[in-house]
Each structure stands twice: as structure tokens, then as C-alpha cells.
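Structure incoming, see below.
Of the protein chains in this complex, all but one are displayed in their positions.
For subunit A:
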């Protein structure tokens, strides 16, 4: 099924949000995945490499591409990579990582901080 959708992708002229650059990263994944499936450490290294070389924006595009291609293993892998990148990080770090800006009213963020204080323990500084 994986290869069917890949073929469809190449034949499809209307896939605006899956650029060629993304395709070259996603397509080789099945082979790499199969090769290093048994070895968790290598997968971790590949993940670190990915995080270093690929901007967070590109990472989210990878997720979209993997979803479009219906490639479950890649989707799981990219989601896990994003999760590991933002785990135990502060709000500012997460914002910077995704290129977001706060649109809260002044004081609203402090309120939220108090409301959610019950869960914040052992969070890393940037």
C-alpha cells in the first residue's frame, strides 16, 4: 500500500504542500527504518541527526507529508521526534521551536500559569 500512494504522489500534479525536498527525506525512510528497526540506539542517533539538520518547520512538513503518503511508521517517528524535542521544556522554548507568538491578553498568561501550576515540576530551563 505504501508504494501505491508513493506512485500516486508522483503522478499527482496537485500536491502543493509536499515539496520534492520533503519527498527525498520521507521516501528513503522505509528502507532505513527496516534496516535499523532492531537497533534502538541507531534510531535515536538518526533522530538526533534529523533534529540538528532539519528545522522544526520542516519537521512539521514531514509530518504532513508522511500523513499524505499514509506512511504510518514515518508519521509515528516524526511525531515522536517532535515530542522528544519539546518534552520538559519551558513555554518560551516551545514557542521558539515552532515559531509561534503569544496572542494572549496581558495577564492572561500569568493566570494560566497559576491554573496549571499543579503539573509543573522539574521543568528544564532552555
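Definition applied: a residue touches a chain if its C-beta (ideal position, glycine included) is under 8 Å from a C-beta of that chain, and two chains touch if they have at least 3 such contacts; residues count from 1.
Criterion: contacts and distances are computed from a predicted model.
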{"item": "Among \"F-box domain-containing protein\", \"WD repeat-containing protein 75\", \"Beta-hexosaminidase\" or \"glutathione transferase\", the UniProt name of the subunit that does not appear here", "value": "\"F-box domain-containing protein\""}
{"item": "Subunit A, residues in touch with the chain not shown (by the definition above)", "value": "14-17, 56-57, 60-61, 63-64, 67-70, 75-76, 79-80, 82-84, 86-91, 94-95, 98-104, 109, 112-113, 116, 118-123"}
